[in-house]
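Shown here: the complex without one of its protein chains, the others still in place.
We call the chains A, B and C, going by the order they appear; numbering starts again at 1 in every chain.
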């Protein structure tokens, strides 16, 4: 199982802060693809150059690998103040 | 392995915020005993009615059981303001 | 009804999908007591006044001391030796003339609180010792008034809320039993880093706003622990442990007799 977290405006846009995914193994990019297939309305929000990804609390590229037990966090920049 | 965390004044008193313990299995009480045996100077700080314990982020009694993979947090009340 | 000027003043929170005008009206109708106008009470009251909480009662028996100014951000050097509640009320009223502020130059104890708590929507515990914390806990429990309790010493903070409008709510004594002796140290004897009070006092105001408008709290029946040295924030749930008094209450109220609990989430 992998744990997927969403932060900042993604929480409102996706209507969810956290989800768990059984039996996934692949890259960050393929994880995104799996999520957007399951929730097509997420594509416009996740498929955005501004979104960063952390795997196990460390910033990761889209070709980083994700396997059982990992925590993947998607987050946009927050720029207000 | 279990993860042991200390909060608030315990961090200063024990000189440590976190430690990992291999091969422990028992109760919170016996965990305390193991720690005080290893670090005798900790006894006066840990053996204190005011100290609370949480196992896996939930408040626990001293006879709660602790096994591999658990996180045990020791914390005193903070009362200033 | 929200006036045109209020709609501008509060526009940045009214436009939040979690808030809206209905939430603003709930804040305007709310009566909140802040006990302790020190390092926590200053930021907590500042943000509640700014957000438009309709009626604030400030409780503190102290005067402003030079050693307060390092962290109690409502007070300025020319306020030395004035009552904290008086200075705080002036500052908050100047920030927001549209709210009502009442001052109580008093050291609250259980009897004092029991006499006055009826009709309050919320109490913020911003005090600095274990004795008064337990007194606030007992009085809020007896009067069915929710309480948000915050504390900071050194670089460490704690935040926990109890919604005594619900039957079967745990209380502060379920977490920290009333001990015979006061635990060592408060800000006066062990010191405190100012901005940690800003972090925890602001979080207390945040939880207060959420409770008043009916959003879920992160600190309900859950001790939030803040360690400023590592900028760590952890959540420890209270779980099923109950003090003797809460166990007794829970045994006494059979399901049939329970009124519908109002929950905050």
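As a working rule, a residue touches a chain if its C-beta (ideal position, glycine included) is under 8 Å from a C-beta of that chain, and two chains touch if they have at least 3 such contacts.
Every value quoted in this text rests on a predicted model; they were computed, and no experiment measured them.
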Checklist entry - If the full complex is used, which shown chains touch the chain that is missing here? => result A, C
Checklist outcome for this item: The missing chain sits against chain A at residues 5, 7-9, 11-12, 17, 49-50, 52, 54, 57-61, 73, 75-81
Checklist entry - On chain C, what residues meet the omitted chain? => result 5, 8-16, 18-19, 43, 46-47, 50-52, 66-67, 69-71, 73, 75-78, 91, 94-97, 154-155, 159, 187-188, 190-199, 201-203, 205-207, 209-210, 215-219, 224, 228-233, 235
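Criterion: only the chains that are shown with their structure count from here on.
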Checklist outcome for this item: Chain centres from averaged Cα atoms put chain A and chain B apart, in whole Å, by 35
Checklist outcome for this item: Between the Cα centroids of chain B and chain C the separation in whole angstrom comes to 29
Checklist outcome for this item: Shared-interface residues of chain C (touching two or more other chains) are none
Checklist entry - In chain A, what residues contact two or more other chains? => result none
